[in-house]
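All protein chains of the complex are present and in place, except for one that has been dropped.
Presenting chain A:
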Amino acid sequence: MSSHESNYSPTGPVERWVDERLPLVRFAKEHLMDFPTPKNLNYWWTFGAILAIMLVVQIVTGIVLAMHYTPHIDLAFDSVEHIRRDVNGGRIIQATHAVGASMFFVALYIHIFRGLYFGSYKAPREILWMLGVIIFILVMAIAFMGYVLPWGQMSFWGATVITNIFSAVPVAGEPLLQLLRGGFAVDNPTLNRFFSLHYLLPFVVAAVVVLHIWALHVPGNNNPIGVDVKSSRDTVPFHPYYTMKDLFAIVVFFIPFAWFVFFAPDILGHPDNYIQANAQITPAHIVPEWYLLPFYTILRAIDFNVLFIDSRLGGVIAMAGSLVILFFLPWLDRSRVRSGTFRPMFKIFYWLFVVNFLVLTYLGAQPAEGIYVLLAKISTAYYFAYFLIILPLLSRIETPRPLPASISESVLGKAH
């Protein structure tokens, strides 16, 4: 879409002088205001803007919290309590940051599943999608390291279990584990480096977000019917149409966010994390935060050896594979129809995939025993089958419903 020229014309000599040297205003007008956006975007498309705001919320509250937090094993736990009790407004700021992580993932998962349904990963948006996967993985790493910082029991044992994952790497496992932890066990060096990285990586995410939006602005937005923009009649300028819609969605999104922060700031956490870390006692039931549960289930589901791969390495491969596979999605789903709306068979398997993902989440919080073990294996199998078997197969055998000729036609009906 090369049609997005800005109609910016500098008024007065000063603006013209700046525009000739650094056309920042022109750039902003072109990409944040005049950018032609399909006029049929629904509310599922507002989660990109919600995520952008959430990243800002997390960075701002995080910077403030770092002014009061002490990254030392003897002081970290107390310093978080100090923030919650003594620091002016600290109770709210800390709760905003902690609940904000959960809300970030709510928006992130909706954003990803929107892309999966409407085929936003398909040509020419493959790189856009892959940058999104990179952001997803980075955000999971950041959230995990952030959860270690309060140095409670879940922090410590979560860190122990997750870093131990790397010891499954053949040959180099043990040295790699010591390199990551800076010791033989999770200890002060581990806490220090996690704090350092937890502060750094969000800015890396911000940089990748810039690339993500750049990659979005080359082909322009996908839309609910998945038909390319054909003329200027199919689009409206981003501002004020989508700035206002996004803003409204952000306000609505902030209502449950605020409810958690003000009325139930700890409801998403674990009571065990209000016990200071103790290297000698493992809590009876270690559970990661809810947003990591689906992948934790996949990690645990492989409890059997496959040839020379032992169960532990197998679990790690499966978990890493469940994320890496997302990079290949644009080439696994070969159907030329983007939107799931016009794919009757895809729709069934898609919703099954959504339910299956929720089941994976549920199972991650359950003990690994009895029926849960079997269910975990079945849902892990479906997760991979969806990408490796169902999507490639569907793109061959499915007959999609006829597509509207254009966005305008679908919005206004056949009359046009």
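Please note the rule applied: a residue touches a chain if its C-beta (ideal position, glycine included) is under 8 Å from a C-beta of that chain, and two chains touch if they have at least 3 such contacts; residues count from 1.
Criterion: contacts and distances are computed from a predicted model.
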item: Record-based protein name (UniProt) of the chain missing from this complex, from "Phosphonate metabolism protein PhnH", "Oligopeptide transport system permease protein", "Ubiquinol-cytochrome c reductase iron-sulfur subunit" or "Septum site-determining protein MinD"; value: "Ubiquinol-cytochrome c reductase iron-sulfur subunit"
item: Residue of A:106, A:142 or A:165 in touch with the missing chain, whole complex considered; value: A:165
item: Contact with the hidden chain (one of A:32, A:56 or A:279); value: A:279
item: Absent-chain contact - pick from A:34, A:126 or A:187; value: A:187
item: Absent chain, residues of chain A that touch it; value: 157, 160-161, 163-165, 178-187, 189, 193, 279-286, 300, 303, 310-312, 315, 367-369
